[in-house]
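Omission of a single protein chain aside, the complex is shown with its protein chains in their original locations.
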Amino acid sequence: MTSFSMEHGLILATIIFMLGLIGLLSRKNIVFILMSVEIMLNAAGLAFVVAGSRWSQPDGQVMFIFILAMAAAEVSIALALIILLHRKFKTLDADAAHNMRG
Amino acid sequence: MLELLWMVPALPFLGYIILALFGGRMTKGISAAVGVGMLGLSALITIVIAISFIASPPEGYLFLQTLWKWVDVAGFSPAIALRLDPVSLVFIFIITFVGFLIHLYSVQYMEEEDSTWYARFFAYMNLFVGAMLMLVLADNLLLLYLGWEGVGLCSYLLIGYWYKDPANGAAARKAFIVTRVGDTAMAIGLFILVMAFRTLNIQEILRHVPLVWPVSSQAVVITALMLLGGAVGKSAQLPLQTWLPDAMAGPTPVSALIHAATMVTAGVYLIARMHVIFLQAPEVMTIVGIIGALTLIIAGFSAITQFDIKKVLAYSTISQIGYMFLALGVGAWSAAVFHFMIHAFFKALLFLGAGAVIYALHHEQNMFKMGGVKNMLPLTFWTFVIGSASLAALPLVTGGFYSKDLILYLAFTGEHGSKLLYFAGLFGALITAVYTSRMVFLTFYGHEKTHLHNRPGPVMEVPLIILAVLSTIGGFIELPGTLGHFPLFSNFIQNILPSPGSGEGHEGIGTELMLQIVAAVVAIGGVFIGYLLYYKKPETVQNFKQTPSGQSLYKFWLYGWGFDWVYDTLFVKPIDWIAQVNKSDVIDLIYTAIAWLTRGFNRMFSFTQTGRLRWYAMGIAFGAIVAITIVVFL
Amino acid sequence: MNALFYIASVVAIAATIMVITRLNSIHALLYLIVSLLSVAVIFFLLGAPFVAALEVIVYAGAIMVLFVFVVMMLNLGPQTVEQESRWFNPKIWIGPAALSAILIAEFIYVLISHGRQNLDTRMINPKQVGFSLFSTYLLGVELASMLLLAGIIGAYHLGRRKEAVFHRYFRRPDALYERLHPKEENKIDENGLKAGDKPLSKTNVSGMKQKKSERGEL
Partner (left out) sequence: MSPLLQTIIITVVVLLVLMTIAANLIWVERRMLALWQDRLGPNRVGPLGLVQVVADMVKIFFKEDWIPKFADRPVFFIAPTIVIITVLMSFAVIPFAPGISVVNLNVGLLFFLAMSSLGVYSVVLGGWSSNNKYSLLGSLRAAAQMISYEVFMGLSLMGVVILAGSFNLNDIVEAQGRITWFFIPQILGFFVFFLAGIAETHRLPFDLPEAESELISGFHSEYSGMKFGMFFVGEYLGITLISSMIVTLFFGGWLGPSFLPPVVWFLLKMAVFILIFVLLRAALPRPRYDQLMSYGWKFLLPLSLLNLVVTGLVVLLLK
């Protein structure tokens, strides 16, 4: 069918991942941080699917499904935490909770 | 039937596990049923095995049962394997059978304990017997060592059974630590054997030792000395005998078990089992004999002065084990094992009898506060007298006479024997007769000083009767040349242990008869002396005690020839002193420094813990860059 | 088809850039959905229609809706946008961008240095994925299900309001009933005081009276 190289798919995944990383590092708003994490997860999934498709194996897609399940669990918890944070500190600044440092 | 062998040690272990896990929730009846029942079954199986072994002996009088491989490290692979031959058969018979009688006896003796303690007692006892069986049946020295240490552990647990009294705990610790000294020596001996033969299998070692090590070579002497160290520790011989008198802190059945069936005979067993090594090192054989002779005399003198009935018996055990060592030292292996068997019967009988008296007189152990017990407990009295006669080796009718006589005869005539050892043994026999009769007269004769508290029931009396019978007829399976020459036991044992290098023919039957008469006279004389000094004219002894020299001699003997004082001065005090000096522990400073450093690093790193999410993410990203750079470009 | 891949890639990257630069979280979320949809297109082109559909159903259709839902629930006003613009200035994002640039450079170097690997985009149908999922990766499926269960419980526990806030009159469950059907000693007088209550101030006449009666009892 199509014939683009695996590198292009992986480079795309890398770029999206790095954009997510930039977002994670530069945003203060915890909702944006969480979105950046989602971007990174999605990019990782993309890399898996690309790799799986390189050898025509379903394993890459299986991994993506696991990532999906993990993302769903993570988001549900994280959003609940965001609501708690907002209720307690009246702000979405991720650094507001820095008193909880270990 | 021999295939049932594995059940012999397995059943006591099973009993231990049941009692240890569920003992707290059992009634006393169930605990006793489990504890006694397991051992009874074990004894029954042993008898079945013995019958089938004697009826149709396996090839080479050796039956091996490999259960499973224990460990396998670099070619060194000791198995969990059981080994049955005439020697171990005698031992397991004594251990299970006498052990069973002692267990049965304990059912009533320990009835005052509450149910948890009761179950604990039987659990320890079962474990004790199981460990001893493991020791005796082990096919390799590693497994033997396991049983050896198991026995040590159980003796610690049982001596300290009434641990709420600190003195009992101290006695337990003493027993544990003193035997540990010997165990360390034995471990070193095992290391040497592993180094030399790459195996701990007894059979292979015995086969290889004469081929590899020449007679009196340095290696064999050191190995034999190390094994002797272990044996001396466990068997309470000079110079490690000090723990045994203190071990009387435990309940009386425990003492009976330790002295008669288990623990202290382990050393005898070890030397008999490894006799090939000792034969290669005649110097060490001589040492064994000398240790035995010295021990039996020293312990005998100490026994004369004791006022605690159990301590008399304790010293007498040391002394009798001394006889066994003497026998081992002159190469009379079968005589040692024979004496072990007879000793097990009469010593168990004496301890249980003493226990019955103690039980009846409300835990009174001081003989000078007893007296006249003869009329109160006639059955106990008669069985005790039979046991005492056996201990004192009264001629012809007691088992003790035959076994002790065999040792003395072989010491006199044997290839490794010497006249000196013979006379030491003879002197010891005299002392034995004296303190034995002293014990009997003080306890059972005279006017009553206490009143009867409890009356021993049938559970306690049946073992006494059985043991009394055994300690009498036990001697008839080995009759000397003068009395029909019926060496059933020696012949049986000689299948596995070589006979002492003497022929009865060498010295002639006359010598033997003469020696027997001497021994008989000595024994009867001893009893007569005891009768004179402690029944007829006790004031003689009292007067002697009043003199200054008598006073100090009495003290010296009473405290076991001052060994405790010597050890205290030599080892305990210096260590105490060092501990005092080094109160703030120099080595501890190193650990403090480590802790201090760790805390410092912790402080440093805790600066990085800002609590800011993005800071951490930045750390991860930076780490990723570093890691990938390293992987890709280096 | 190649062209489609590159178009989708460009859209995905552009949308992702928009996500991380938006000030309004709903706008960012919309761009994120666009990014996810274009990734789904790429999945489809790679011969993975099953995960393409899952990407849309679960990621775009469920997880992102949850995001939108929460953002709506927080009901952020225009002042948050202002705050965002204060928080999000060049000084902040230059550092991370540099870091990421280094990482991208390294990755691309690694990918390029291994030479071109052509993709074999034969279609892998859902059945194959299902077989693989429930045979080779069965343990993973079990773990994922545990994770999801933990997620459900955790989210429920965290999201629950810790205590119900009642009006002080209704602190106790039976308080309402008591107020509606006062017992004799709890009857409230014209000053809003119960018979047993201490008066609040000395100026309260009926309170003074009560004080006197208390004294009398003493």
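By written order: A, B and C. Residues from 1 in each chain.
Everything that follows uses one rule, which is that a residue touches a chain if its C-beta (ideal position, glycine included) is under 8 Å from a C-beta of that chain, and two chains touch if they have at least 3 such contacts.
Everything numeric in this text was worked out from a predicted model, so none of it was measured.
Interchain touches from the omitted chain, evaluated on the whole complex, reach C. The omitted chain makes contact with just one of the residues C:14, C:66 or C:158: C:66.
From the options C:30, C:92 or C:148, the residue with contact to the unseen chain in the full assembly is C:30. By the touch criterion stated above, the residues of chain C touching the omitted chain are 24, 26-27, 30, 33, 49-50, 52-54, 56-57, 60-62, 65-66, 68-69, 72-73, 75, 123, 125-126.
Basically, only the chains that are shown with their structure count from here on.
Should one ask which of B-C and A-B has more C-beta pairs in contact, the pair is A-B.
Computed centre separation for the pair chain A/chain C is 14 angstrom, with centres defined by C-alpha atoms.
Taking each chain's centre as the average of its CA atoms, chain A and chain B sit 72 Å apart. Among the residues of chain A, those touching two or more other chains are numbered 21, 24-28. Taken residue by residue, chain B touches two or more other chains at 618, 621, whereas all remaining positions touch fewer.
Against chain A, in their complex, chain B makes its touches with residues 606, 609-614, 617-618, 621.
On the side of chain A, the complex with chain C involves touching residues 1-12, 14-16, 18-29, 31-32, 34-36, 38-39, 42, 45-46, 49-50, 52-62, 64-66, 68-77, 79-84, 86, 92-93.
Within the complex, the chain A residues that touch chain B are 21, 24-28, 30, 33, 94-95, 97-102.
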